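Every protein chain but one is kept in place in this view of the complex.
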Amino acid sequence: MYDVIIIGGGVIGCAAAYELTKYNLRVALFEKENDIATGTTKANSAIIHAGYDPVPGSLTARLNVRGNELAHEICKKLDVPFKETGSVVCAFGEEDDQTVKELYHRGVQNGVPGLRILNKEELRALEPNISDEATSALYAPTAGVISPWEYALAFAETAVVNGLELHLSEKVTDIKENTVVTEKGEYGAKYIVAAAGVNCAEVEGYVKEPDYVLKANKGEYFLLDKSAFGIVNTVVFQCPNKNGKGVLISPTVHGNIIVGPNAEAATDKTDVSTTAQGLDFVRNAAYKSVPSLNLSTNIRNFAGMRANTNNEDFIIRFVSPCFLSLAGIKSPGLASAPAIAEYVCELLSEAGLKTDKKESFTDSRKVIRFKELSPAEKDEIIKKDPAYGRVVCRCETITEGEINATFKTPIPPVSIDGVKRRCNAGMGRCQGGFCAPRVLDIIHKTLGIPKEKILKDKEGSYVLSGGAL
Amino acid sequence: MTDVIVIGGGPAGLAAAISARDNGASKVVIIERDTCLGGILNQCIHNGFGLHRFKEELSGPEYASRFAGNLENIEVLTDTMVLEVTTDRVVRAVSRQHGYMELSAKAIVLAMGCRERTRGAISIPGDRPAGVYTAGAAQRYLNIEGYMVGKNAVILGSGDIGLIMARRMTLEGAKVHACVELMPYSGGLTRNIVQCLEDFDIPLYLSHTITRIHGKNRVEGVTIAKVGPDRKPIAGTEFDIECDTVLLSVGLIPENELTRGAGIPIDRRTNGAFVYENMETLSEGIFACGNVVHVHDLVDYVSAESERAGAAAAKYALGEKALGRVIAVENGEGVSYTVPQYIRPENCGKTASLFFRVRNVYRNVRITVRNGEKLVASFNREHMAPGEMESIVIPVSLMGDAEKLTVSIEEVK
Partner (left out) sequence: MAKLICIVCPKGCHLTVDETTFEVVGNNCPRGAAYGKTELTAPTRVLTSTVKIENGEICRCPVRTKGAVPKGKLFEIMSALREVTLVSPVKIGDVVIQNVCDTGIDVIATRNV
């Protein structure tokens, strides 16, 4: 019998696991895929929003602002790449100028620190490549960019270190009162927390017909080469207006530029394909903010699914006495994750879960990133482990030592993309063209999996069809 | 101190190092990131290399061995990755064996080669399953490791590596359903169209492209459409092919991260460093050669160019600087780039060689070199195509006091 079972290994489920393992509780997390952070968590804008956007007084407003505050702290503790770049919401004309003012007031009401309205000149000083058409902007210094999957991994790995029982590749198929039914077995729990992302309605439906309508929404992106870095310094948003929310251009923590997304109502929530129309839309919209943006430096397109519902706010409440559902966690879900986790603990505690703090909770994590080491440190680590002297991913300068280290983490990878999410090998401009065969070889040797069984990512994504005849 | 450090042990680096030694450099070092020398030639097991140089049709490894067997008095650091090069000619590198190293040299030759363009570079829409590879990655899996990447393939792009892989996969029992080329002409050598596609009845769709990749986890198929003169897909011409693999042969990009890091100016047309007649970059004492400067189609030419770079690097290391006035070479009608971009006539000997690519397929035209309106030289050609590198040799005596020369393609008068 578990105290709490969490359903879903996205950033929300992982953050909840991290928070719950601070207490003397037996916690398990079930994820249907072979790794954590493979859904919405790995395919979004990677922004820790400041919190001026949500309607004042809403749950989202509160959790966003609190989540932003916590992110600063947690990323330091758990060694997650995070940069407080700040963000600007750009106005293009008088109507937008009004919106910027409204957003400013919202932000102040929400308790967002440091907000400022920039005039045209101030905006250009901050963002020299911004379009001449931009008339003013809302500047939010506390907004930042993060590596979303590393954030989720940091939560989950720390949770595992502190006793979380992680069940990967185990899809939950039903919930019967206090029992979670999966493909592999049945597990009892005092409380069940569903953090199923775009599958929130399906999972909630095991208990009770949802009282909201899921309106899954797809967004497509460009990820530009590092040579484009510097084109913007902050997260550059456009004012939401009658034509839509606009697209953003933002640096990433890894030194790339991300551009997107569009917003397309999805008929199939598993369809995260990109489309010519969607990419064209993003392209054209992005030029509005930065006309000199060079999209020919694109290294990857991707699309992510967002768990939008007919309710603007996050939907977090008990659906049955033991079933807490986290539904409609769309943007700013990533920014709110640690605050949602705190809130989950509060709600469970109020419902009667005994929450005694553990005496010893490991609240730190360290990742060796070779390229960030000083020359002396580089030399030292190679002398200690020669594998750090061999660069496997040349675009990102990721060494064999770093790849080997991923297999010694609390949640070792099982696929090439799993390795990528943990140490960035294959993230660069050649997109694994050079290093994937080498990473595949390391997986083969480390895990003893035959090469033709090794996956790129999810189940079924085999890389090789077999030995040559 | 080292006379010449050569970065890269592929065909360019090998030829440059040997040439530097043969031209009097006493300490020459090759730094190679792989565990063996030869670079991409090791996986290019097909024949056709060395016809110009050795009058023989060698396979890639055989061609490489002709150079790798001639490295006496050259120090080779394999399994060593260069992290940084500076314009004061310091090279920072790491290896398993030596840890972090800082090496200084009188001259440096950049010979890092190129890499393949990927799916992202051309933004093919659709799903993102496993089974989409650059042709070179598939070649490595097959020829070095002995693994097939798939059984039913469609190849996008008719670059030589793609054509070679079409034949190679067919011989290994796979079905190659089509080779799809965006342009109205092939990007590869004509002989490869014949012996890699036609020999095996693999259809070549010119003026077509892949508009969508299907398959959630592994490739299940592609949608192909005809493109118009604007190279945009024409609605209504789409058709699907079921396959488990998409190979991309859509161009090569010189690998100039180190060059950029050093702040050496790069030509947007070649994606390689600007170079003078002796392959010296605009940063004195740093030379570049092979595919890191511009993408070649024949390794024989890489070797020849690299020998010039190696010789010049040795000369520089021995204290002889290349000086004199500079003529800029400009692109006229129909020419997409030239290498070199600058000529110092006093440093040329009697002639200067120019290498370039054209923008279109041409028949019976002439290549002209002009100083303003004045014709300096002209060369007739029966056939030219963007896929084939062209070269001309201009007598220095004809350059006169020109400040710039313009190379163009013109009608035969």
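All chains are identified by letter, namely A and B, in their written order; residue positions are counted from 1 within each chain.
Here is the rule we go by: a residue touches a chain if its C-beta (ideal position, glycine included) is under 8 Å from a C-beta of that chain, and two chains touch if they have at least 3 such contacts.
Fair warning: this is a prediction, and the values are worked out from it, not measured in the lab.
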Of the residues B:Asp22, B:Glu220, B:Asp297 or B:Glu330, which one touches the chain left out of the display? B:Asp297
Out of B:Asn70, B:Gln97, B:Ser123 or B:Gln195, only one touches the absent chain, namely B:Gln195
Which residue numbers on chain B touch the omitted chain? 35-36, 42, 45-48, 51, 57-62, 65, 142-146, 168, 171-172, 189-191, 193-195, 199, 297-298, 388
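Everything that follows uses one rule, which is that only the chains that are shown with their structure count from here on.
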How many angstrom between the C-alpha centroids of chain B and chain A? 38
Chain B residues touching chain A - in the complex, by the definition given at the top: 33, 79, 81, 83, 92, 94-100, 102, 115-116, 118-121, 123, 125-130, 133-134, 136-137, 140-142, 145-151, 172-173, 211-212, 216-218, 233, 244-245, 257, 260
Please output the residues of chain A touching chain B within their complex, sorted ascending. 222-223, 227, 270, 272-276, 278-279, 296, 298-302, 371, 375-376, 378-379, 382-383, 386-391, 394-395, 397, 399, 429-431, 433-434, 436-437, 441, 451-452, 455-469
